[in-house]
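Pasting a structure here, questions to come.
Missing here is one protein chain; the remaining ones are kept as they sit in the complex.
All chains are identified by letter, namely A, B and C, in their written order; residue positions are counted from 1 within each chain.
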Amino acid sequence: MASVIVSFELSGREVEVMVKPMTTLQAVLRTQLGHTAVKDGCRQGGCGSCTVLVDGEPMLSCLLPVQDIAGRRVTTVEGLTPAEGLHPIQKAFLEANGFQCGYCTPGMVLLAKALLDHNPEPGRDEIVDALAGNACRCTGYDPIIEAISKAAATAAAGAAR
Amino acid sequence: MTTESGAGLHTVGRSVERYDGVGFVTGRTQYAADLTFPRMLHLKVVRSPSHHARIRGVDLSEAQEVPGFVRALTHADVPHNVYTILGLIGVEPEEEFVLPVDRVRYKGEPIVAILAETEAAAYEAVAKVRLDLEELPAVFDMDEALAPGAPVVTHWGNNTFMYEGHECRRVRYGDVEAGFAAADAIVEGEYRTSPIEHAPLETTGCIAVPEANGRFTVHTNSQAIYFSLDNTSIILQLAANRLRFIGGTVGGGFGGKVDVIVEPLATLGAMLTGRPVRYVYSRSEEMQVSSTRSAEIIRIKDGVMADGTIVARKVTGMADCGAYSRQTPYAITKFAANATGPYRIPNAWVDAYCVYTNRTPTSAMRGFGVTMGHFAVEVQMDKIARLCGLDPWTVRFRNAHRNGDIKPHRKATADATLIETMQAAAELVGVELAPELRAMTSAPRDAVASAPRDAVAPAPRDAQEGDR
Amino acid sequence: MTVSHYYLPASVPEALGLLGAHGPELLVIAGGTVAMPLINEGISLPVRVMGLRRAGLDGIERTGDELRIGATATLTGLLALDAIPMLREAAARVAGWSVRNMATVGGNLFTPPPGGDVATALLALGARAVVTGPAGDREVPLAGFWTGFMTNDLASDELLTGIVVPLEPGRATCVKFGRKQANTPAVVTVAVHLAMDEDGETVRTARIALGAAGPHPVRMARAEAALAGTRLEPAAIAESAAAAAADCEPFTDAVASEWYRRRMVAVFVGRALTVLAQPASPASGRGA
Partner (left out) sequence: MNLHGTHRFRAPRERVFAAIRDPGTLMAVIPGCEAVAQVDPETYEGRITLRLPGAVGSYRTTVRLVDVVPPERSGLEGRVEGAMGSIAGRADFTLADADGGTAMDYRGSGTIDGPLARLDSRFAERLAESLIAQGLRALDLRLATEGSE
């Protein structure tokens, strides 16, 4: 079975990979491109730890053949993290202790990014709705919700200045 | 006994930024299965579709033809083919095979392991292994497992763990029947709980890497890393200094990653192929075959006085161990020691059974052995309160352990703080305690005038014959 | 993957050509939320697969009094839809945000119970499946689309290319009862569409569809008949709910037992109808 060449934009730069047919975006990111912030919790679409942004919208990389997203813009937490310091959302998670074991954190951070791009000042219900597809087995979700509210608040304050 | 106030403390009481937090929010934290190695093989296990069966044959002929198949691991390849999870701390018997020889006892039990170049090839080969199994009757309910004529799960012939020749862990203190006779009322309850799967977001897994110097580095997300190293060393008959376990970063464990299940097979694969081997549970494997908390049935009978004082407590507890012991026999000992709850019980009787069924083996989970016991005891305390027309606080204060109280397993209570904790809790939730309760402390009973009236003089005879 | 070829046709003709060339052995996927878990788990081991994500079937357009939804329009696409609020309700309760960005409306018709909430809503809306084969298009009322548990009316050389939904005025709601508020399979899903008489108070014709209470989304004929000509009085609602509970074919799975599902059918058909019975009930009252 011949491999295929697929190219797409990964966090701002063009990447080209050679894959067996129907290899998932998750497998490509984790085993070929070193983006292990994309986690591997279930491969059934049930945990959300493999969440990436495709053209800014959250998708589950474990259910996504990489050929399906040829030519599109993929964002992972590696791409969100600035060269120096942290993204405001990452800072907010740190301050609110929005994690315990950390395995769900990358997925939650990306969802927060996508949510705030759509709705800069989400209420609690909107945050909960956005996170409904991402599981966390440690925190009970409140610290994560608080982190996202804190990120929204600081972003709004920043915008107001 | 003063509780520390928050004053003058640097860290306690403050929210401190976690040093590992930056790794989590940037995704740079390295979890065991994030690693990839050149020439790495993937290990997938062929699991029993039956709950209880005799293995008549395993046909690998078709599986071997799958492109990418490297080799299979069978029971014959395992140097010491028995798990020694509790053997290290002297709890016998060792009865669970790494790879079973002739019988499977729970659905999903590993039968043979397949090593292949890619995960897809491993899955295809697993799908082409033909099993010849003879179905045997299976039992899933504890009461049925203990009934005469039940299918036998263990290889020593009855469906309970044997504690020094007895079918259950036993605690005897005082004379419960005398206590019941002297009591104003009897309160009975049966409490049932189900198995619980930890379902950590990161599934159990490891990668075993052969090193040039003949050692093996095993990247694992085990919660018990040296426990795993020791057990792997025994199973593979490999000196412990030939093994280097790297881990500590666990994507959620909750007690679900102490079973030493993946490291021995992965390291064996690395030994026999000279190549790195990745063995990571899929989500459905984590749900079906990783150990769970035991289901429990707890029956409590109490003799109580009108003032809520407990004069006798008889507890019969059963934990569903599943098909193999793992850590449940140890959990039952913990259960027996805590079955009567954090209360002074002058006459106690505890029988705690570790019952085997054809369910997935159970093991550690967050205070296993004790957690469910407390659920039962605390509901029982509420029943006593309702019966005696008392509020639940009063019943708990009057029976709470104080320093010097002799527990049923004959240890004197020391550093008791239940009374002070309840007083602080009442304050936090704005409950106004009665003066009697506010005045109580954990100081030894005879040192304080207002000790509750002893309805029945406790008769702590010397340890009874046959109890040792 | 043991997959030897993964095709991504750029048009329906190209897709039909691939189906013709490889026939029954070609697995067709769209959003991947049903097939990929089985492939990732090594349970489904396809050799040739065709993905429809790029076949140009994801449009949603309104033509006169009908809505034509492309088979690979995503569930998120339905959420932006004002034409039929009940469809929005159904789509909003499926899985989570990421899955709704991937899962397709057409794919929902193939999702085995207890999945298929949008399919249940479409059934209650009297939708038709557009099936395309070598000989062109044919339309199948959804009630006739399913032939059994996980089986359907498609021949091996045909594709589901769209769903046509009539825009019928009336009162409609879709109520999903799961073990959690979100991202959970259904214990039971109830979708109701009531076409009212001119007086706006009397039910002319009712469509009641149940999800997770049969081998596929099912219509409850007797329960529908119990409402015709009534003004949704409590007695009529009770009779309709009882008929639905009697006629449904629930099953036991990891989510709920047959016993529990049958009782919840009675409760949630009753609640859905009670919501629609409110006098000035908004076009899409929302149930529990």
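What we mean here is this: a contact is a pair of C-beta atoms (placed from the backbone, for glycine too) under 8 Å apart; a residue touches a chain by one contact, two chains touch by 3 or more.
Everything numeric in this text was worked out from a predicted model, so none of it was measured.
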Contact list for the unshown chain, restricted to visible chains: B, C
Absent-chain contact - pick from B:65, B:102 or B:135: B:135
Which of C:110, C:145, C:177 or C:268 contacts the chain that the document leaves out: C:110
Sole contact to the chain not displayed, among C:118, C:154, C:248 or C:269: C:154
Touching residue (missing chain; options C:11, C:181 or C:252): C:252
Touching the absent chain when the full complex is considered, from C:38, C:164 or C:195: C:38
Residues belonging to chain C that touch the chain removed from view: 24-27, 29, 34-35, 37-39, 41-46, 110-112, 147-151, 154, 156, 215, 251-254
Missing-chain contacts mapped onto chain B: 47, 49-50, 123, 126-127, 130-131, 133, 135, 284, 288
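Throughout what follows, only the chains that are shown with their structure count from here on.
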Mean-CA-position distance for chain C and chain B (Å): 43
Distance between chain centroids, defined by C-alpha means - chain A, chain B (Å): 35
Distance between the centres, which are taken as Cα means, of chain C and chain A, whole angstrom: 29
Overlap residues in chain B, where contacts from two or more other chains coincide: 120, 282, 284
Residues of chain A whose C-beta touches two or more other chains: 20, 43-44, 46
In the complex with chain A, residue positions of chain C that touch it: 1, 3-6, 8, 31-33, 36-37, 39-41, 49, 51, 53-54, 76, 95-99, 101-102, 181-183
Residue numbers on chain A that touch chain B, as the complex places them: 20, 30-31, 35-44, 46-47, 49, 76-78, 81, 86, 90, 93-95, 97-99, 101-106, 109, 135-138
Chain B-touching residues of chain C, taken from the complex the two chains share: 1-3, 40-42, 45
